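This is the structure I want to talk about, given as structure tokens.
Note that one protein chain of the assembly has been removed; the remaining protein chains are unaltered in position.
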Amino acid sequence: MATDAQQACFEAGIKFGSLYHQFAGTPLSPDSAASLETAMVEAIENQPFCTSVTVDIDEAALAEAADDHGYVELTGRFMEVRMRVEYEGVVVHTEMVMEDGYPLMRIVDLNDSA
Amino acid sequence: MATDAQQACFEAGIKFGSLYHQFAGTPLSPDSAASLETAMVEAIENQPFCTSVTVDIDEAALAEAADDHGYVELTGRFMEVRMRVEYEGVVVHTEMVMEDGYPLMRIVDLNDSA
Amino acid sequence: MATDAQQACFEAGIKFGSLYHQFAGTPLSPDSAASLETAMVEAIENQPFCTSVTVDIDEAALAEAADDHGYVELTGRFMEVRMRVEYEGVVVHTEMVMEDGYPLMRIVDLNDSA
Partner (left out) sequence: MATDAQQACFEAGIKFGSLYHQFAGTPLSPDSAASLETAMVEAIENQPFCTSVTVDIDEAALAEAADDHGYVELTGRFMEVRMRVEYEGVVVHTEMVMEDGYPLMRIVDLNDSA
């Protein structure tokens, strides 16, 4: 059987995959960045065990990329994401940041107080 | 060659397909409905020729469906959408409403003042 | 009221928006390109009035882009799409090709035999 800490990590992974693949491709401009950040946070916080999400869209990168057509499609290069998942007393903090042009999702901290 | 009115209708269709298939599946609860409405509106208004979008999530239907698990996945049964597209002076109004359990997208009005 | 030709163009637009925003973001490699092409074609051909779809993934562009991590996420730069929509005797041919780094969707031919 999986431990509570392993289950917590599994749940944390589900939230990242969900957030990324639900919203990748969304038309995005500097004017619409704030509303998309809020919607992503509130959508994923609906999922079980997900106690907190933050999404930061990089407005400088976005403004430059949107210069040609007024908007872009959302990909990992335009955002950083942090989440807190809690499962049976185990708290996992995770983040998604760009590394070498690839949106890397990773466990930052795991606190097994159980 | 397509006429401006035909082009306007083509553009209007693109926006509906985009909105529906970008956001279908999003985790949705009564608490997150307002932020998702706003994000959908602002995302699609980024697209060319799309001058106005309204999205109304049916909070009664949503509250009932979300009763079991606290949230649902967005599908057409939970929302109505209206759009105004303008292309070279032609204005098209479209809407998406449920009909017989199917999200029907249709042209409501076309005003070719050109 | 919209004409049959205008309705046909509206339907054609819906299919393009659907295809693009359903599948944008899909993990894609040279080895998986063929199965994704087939699935996109068959999925969109389910939609009303859509009689034919072709999707061509640019395997050279894909191979180069996938060189770093083994795969990419699908965006418009990796594919060309053609569709045939028929509505009440009106046949519309449309295509999506890249132009200036932007996936341009357009009406190629409209044959109103009605």
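Here the chain labels run A, B and C in written order, and each chain numbers its own residues starting at 1.
What we mean here is this: a residue touches a chain if its C-beta (ideal position, glycine included) is under 8 Å from a C-beta of that chain, and two chains touch if they have at least 3 such contacts.
On a predicted model such as this, the values are computed, not experimentally measured, just so you know.
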Which of A:A5, A:L28 or A:M79 sits in contact with the chain that's absent?
-> A:A5
Omitted-chain footprint on subunit B covers residues 20-21, 24-25, 68-69, 73, 75, 100-102
Where the missing chain touches subunit A, by residue | 2, 5-7, 9-22, 94, 105, 107, 110
Since one chain has been left out of the picture, which residues of subunit C touch it in the full complex?
-> 18, 22-23, 25-29, 31-32, 35-36, 38-47, 70-71
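Rule of thumb we're sticking to: only the chains that are shown with their structure count from here on.
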Report same or different for the subunit B and subunit C interface, where same means the shared residue numbers exceed half of all residue numbers found there.
-> same
Note: subunit C sits from subunit A at a C-alpha centroid distance in Å of 29
Return the distance between the CA-based centres of subunit A and subunit B, expressed in whole Å.
-> 25
At what distance in angstrom does the C-alpha mean of subunit C lie from that of subunit B?
-> 20
Spell out, as numbers or ranges, the residues of subunit B touching 2 or more other chains.
-> 18, 22
